[in-house]
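Down below is the structure, laid out as structure tokens.
Only one protein chain is missing; all other protein chains are in place.
Read from first to last, the chains carry the letters A, B and C; within each, the first residue is number 1.
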Amino acid sequence: MTVHDESDKESFDKEGFLKNIQQWNETMAIAIAKAENIELYDAHWELIHCARAYFQQFDISPEMRPFVKWVGQQLDKDKGRSIYLLSLFPQSPTKLISKIAGLPKPANCI
Amino acid sequence: MNLHIIHKSANTHQSAHNALHLIHQDDYIILIDDGIYNAISQTDISQAYLNTAKRCFLLNEHALARGIENTDKNFTHITMAEFVELSLIANNNISWY
Amino acid sequence: MPNSQTDKKTLAIMVLSSPHASAHAQTALAYCQSVLDAGHQIYRIFFYHEAAYLGNTANCAPQDEINLSDRWQQLIQKYDIDSVVCIASGLKRGMLDTTEAKRYEKTTASLSPCTELSGLGQWIDAVNQTDQHIIFGN
Partner (left out) sequence: MKYLYLLRQAPYQSSLAREALDMVLATAAFDQHVQLLFINDGVFQLQKGQQADLLQQKNIEKTLQAFALYDINDVYCCSHSLQLRGLTTDNIDASAQVIDQAQCQALIQQADKVISL
């Protein structure tokens, strides 16, 4: 499931990425996460805001290793581990977090 | 030995001059594309290359294509096949474009 | 690693120039042909930045001018060379394969099937695996 319903077609592309990332808000984040079968708790929100801050700060999308380090610095050393990110955002954490946090769609570059 | 590959004319591109700063006394240079114009004899840039690099080459077919014959005799004219071999014996190829 | 039995070497090649912006894409092509003629091996060609356009199948050259994209694609096919158009460079410039065309909801796949879209990791791998690398600029 990617597109949420008919009315969302304008806002989201076929893969469920926000077309215009300026439009992002927390309600949208909840909807995107739901489409990915993730219910957002505080621990998720913390990482979502962390990813948005990363993007703001460096003008690049988060990649696994530097982002893990960043999370460790910004939140808590114990959270700066890839296993922790994987437990909350399975399979491909930075891609999923970027999607939910309204960051640019990765170009599959790495 | 590093091979500095100079692609642009010093008359229009600073990169042709910039290379000089990083050319080590053991390095070679080769002029290709519009870099060929930098080999014309009695120009400041041709002398600067000859004074800086251990050996200076130019790609013969690129000189012929441009009708350039008045190159400084201290530049060795080589073929594309020889350029390939030169680039393969270098520690690194450093391109200036 | 260098092959000590022969003096044949492996190369990673990066091209940055589009077919028309400078002569460098043509020089690079002649260089590659010469590498192969000498019996050396091209491990991978990585088209980055403006060179993404060299993967284009849609350009039409007048009959009395060389079609550089075609020439590159012919060389790649003839020698079965591994070649990659950087996916980020390619997407920005409209070089899409069928998967990406679908993904971005575009009607045309303009990229030649003889090359593939992939990431910079393919370039780093190529530089790591080969005896030598060379960049043809823009």
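The rule is short, and it goes like this: a residue touches a chain if its C-beta (ideal position, glycine included) is under 8 Å from a C-beta of that chain, and two chains touch if they have at least 3 such contacts.
Quantities reported herein were computed from a predicted structural model and do not represent experimental measurements.
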item	value
Where the missing chain makes contact, among the chains that are shown	A, B, C
Of B:Asn2, B:Thr43 or B:Thr76, the one touching the omitted chain in the full complex	B:Asn2
Candidate in contact with the missing chain, chosen from B:Ser15, B:Thr43 or B:Thr76	B:Ser15
Where the missing chain touches chain B, by residue	2, 14-15, 18, 21-22, 24, 92-96
Residues in chain A touching the chain absent from view	57-60, 63, 65-67, 69-70, 109-110
Where the unshown chain meets chain C, residue by residue	16, 48-49, 88-89, 119-121, 123-125, 127-128, 133, 135, 138
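We adopt the following convention: only the chains that are shown with their structure count from here on.
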item	value
Touch-based graph of the chains, sorted into line, ring, star, complete or other	line
Most heavily contacting chain pair (counted by C-beta pairs in contact)	B-C
Chain centre separation in whole Å, for chain C relative to chain B (CA means)	25
Cα-centroid distance, chain A relative to chain B, in whole angstrom	50
Touching two or more other chains - residue numbers and ranges from chain B	none
Of all residues in chain B, those that touch chain C in their complex	5, 7, 32-34, 62, 80-81, 83-85, 87-88, 90, 93, 95-97
Residues on chain C engaged by chain A in the complex (per definition of touch)	86-88, 91, 103-105, 119-121
Residue ranges of chain C touching chain B (in the complex, touch as defined)	9, 11, 16, 22-24, 27, 30-31, 34-35, 37-38, 40, 131-138
